[in-house]
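Left out: one protein chain. Kept in place: all the others.
Letters A and B mark the chains as written, and numbering starts fresh at 1 in each.
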Amino acid sequence: MTNILEVRDLATHFFTLDGVVRAVDGVSFDLARGETLGIVGESGCGKSVTALSILRLIPPETSRIVGGSVRFDGRDLAALSEAEMRTIRGHHIAMIFQEPMTSLNPVLTIGTQIAENVVRHTGVPWRAALERAREMLDLVKIADARRRIDEYPHQLSGGMRQRAMIAIALSCNPQVLIADEPTTALDVTIQAQILDLMLELKEKLDTAIVMITHDLGVIAETTQRVVVMYAGRKVEEAPVEALFAQPTHPYTRGLMRAVPRLDAEAEIAGRRPRLQEIPGIVPALNRPIAGCAFAPRCTFATERCRAEAPPLVTTSAGHAVACWETARVLEAA
Amino acid sequence: MTAYILRRLLATLPVMAVVAVFVFFLLRIAPGDPAAIIAGEDATQEAINAVRAKLGLDRPVLEQFALWLWRLAQGDLGVSIFSNLPVTRLIAQRLEPTVALTLSTLFVAVALAIPVGVVAAWQVRKLADRLVMIFAVLGFAVPGFLAAYVLIYIFSVQLQWLPVQGYRPIAGGLWPFIEGLILPSIALGVTYMALIARITRASMLEVLSQDYIRTANSKGLATRRVLLLHALKNAAVPIVTVIGIGIALLISGVVITETVFNIPGLGRLTVDAVLKRDYPIVQGLILVFAAAKVLVNLVIDISYAFLDPRIRY
Partner (left out) sequence: MVAIADDTDAPRAVPPAATRWVTAIRRNPTIATGAVLLAILVSLAILAPWLTTDPLKQATINRLRPPSERVWFGTDQFGRDIFARTLHGARVSLVVGLTVAAISSVIGLALGIVCGYFRRIDGVVMRVMDGIMAIPSILLAIALITLTRPGLAVVIIAIVIPEVPRVVRVVRSVVLSIRAQPYIDSAIAGGTRGVKLLTRHVLPNTLAPLIVQATYICAAGMLIEAALSFLGAGVPPEIPSWGNIIAQGRSFFQIAPWTILIPGAFLALTVLAVNLMGDGLRDRLDPRLARRM
């Protein structure tokens, strides 16, 4: 099974008045056909920018992909012209965003927003495209699709809007769906529904998904492999079970510990476990970071960590970590 | 939808009422004796009394107001002091040139300024945008008559491509009609175009930074479609608003432009009436112009419902 997406040493920089922000600083990962890969990290770690860089949707006035490559089905996306890129977007690689209300055009009907995607990439006449739009709305389980086609986004609920976005994204059967925090803005109950829907559709249409989120729960439920990002770099990668069973990078461990847990025993015993936060703050990305980006906040950090950036080292099958002190970390666990 | 239209229609009534009252009282609150001023410096007492009678100032205020409203309801705008012709007739005679000029300016301004604004937003901070902004800033500063005279100087006097002045009614042929309107329309429309281009650019910039444009781009849609359908339709409301507001600019400017280009329209009528102090005509024109402005704003209001579905429902 070949990889549908291969990202190698991707680096995206933003040129601001305060200096060059290295939003993505050398990230590599693969996405196999039909696989669900999760990218997890806190806000500002570069996961959204990575996604936008894959589709070359970063704002050209202020940012640029300065290095690395993105290969889709063997083709180097960086080498394509803008016109060629526009044939990939929406057709072979599609994206859904965090805020369904603001991500849908308020003055166009749902039907139009789906159908135009179909017309653009398959050239079928408008009527046929609208029919397809109705099919898609059925697929994403929006009731009364025929009526909804002519409705506007503000007439739909939050969950329905996200379903509509999914409908738009999947309307041309893309091989890759990039989902940037698709459930973050939704109610918890709706979240579950949307995630279930996505998994179901993924099975049906054999779409590979890149699930970008800061929520470990979403990771656990939907992904097969996970990439952990910090300060624009990849710090750990593992199959999902392995990641939860044995988080190896200190940052990953910190993330896991920070998840509030319902510990029934501790409740009864009268001591509720304290929420463990990771001390310190994310480093500013407009100054080059020598050494490990996490070092200032890491309890295991050594001089070497601060001086030299650790390379990614594979510890066991499919599990890679960028850390000098892996041995000590695992011992202390 | 019809409910919305009716509501907007009703909302114009109070404004028109205020305008009517205001115009009525304008004459009566002006300092000094309007009849004397209108009659002129060397007028005899008889002449002044005659003017006063003509203006209806010799009767009690409420009676005047009632009479005036009654006449207004019947479309009677009074009678000119100097020519004794009904104001409505005078206005009707001069209507065509002004309407032609205003419409052609509206058309030219919108047709030129909106695309220019869209391009400026699309090419923000690049050369095209900077040129547009410079033009917009200049357009606001240039008074109507300066633009008119500059255009006349370049195109009529030096190049001799277009007529210096005059109006050619459409009955006399389409091309002379258009020829006579080209320079006046541009002169009248300069500030208007600057305003529209500026607002178009600002509105488009605001829209282009929205998430749904990012979504549109992520679908790989053609740039033209993204700009004109996805973006412009959302940017439309402020643009249409300013087109409506700018009509006031046109109406004010018509007076100047018709004077410079010697076009026998309502603007010239206004000037002639003012110089002769033929107040009933001025009063009638104010009502007509105000009504036109209110009507235009009504149309603009109604068009919002078509542009932004959120307003409808």
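Note that a residue touches a chain if its C-beta (ideal position, glycine included) is under 8 Å from a C-beta of that chain, and two chains touch if they have at least 3 such contacts.
Here the structure is a predicted model, which means the values were calculated and not measured.
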item	value
Touching partners, among the displayed chains, of the absent chain	B
Given B:A39, B:A197, B:V282 or B:I300, the one touching the chain that is not displayed	B:V282
Contact partner of the left-out chain, one of B:Y4, B:F65, B:F82 or B:F145	B:F145
Hidden-chain contact residue, picked from the options B:V157, B:I170 or B:L228	B:V157
Candidates B:A47, B:V274 or B:I302 - the one touching the absent chain	B:V274
Sites on subunit B contacted by the missing partner chain, in the whole complex	14-16, 18-19, 21-23, 26-27, 30-32, 34, 37-38, 137-138, 140-146, 149-150, 152-153, 157, 164, 248, 251-252, 255-256, 259-260, 270-271, 273-275, 277, 279, 282-283, 285-286, 289-290, 293-294
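Keep in mind that, in the parts below, only the chains that are shown with their structure count from here on.
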item	value
In the complex with subunit A, residue positions of subunit B that touch it	124-125, 210-212, 214-222, 225, 229-230, 233-234, 307-310, 313
In the complex, subunit A residues that touch subunit B	55, 57, 61, 85-91, 94-95, 97, 99, 102-108, 116-117, 120-121, 152, 154-155, 165, 168
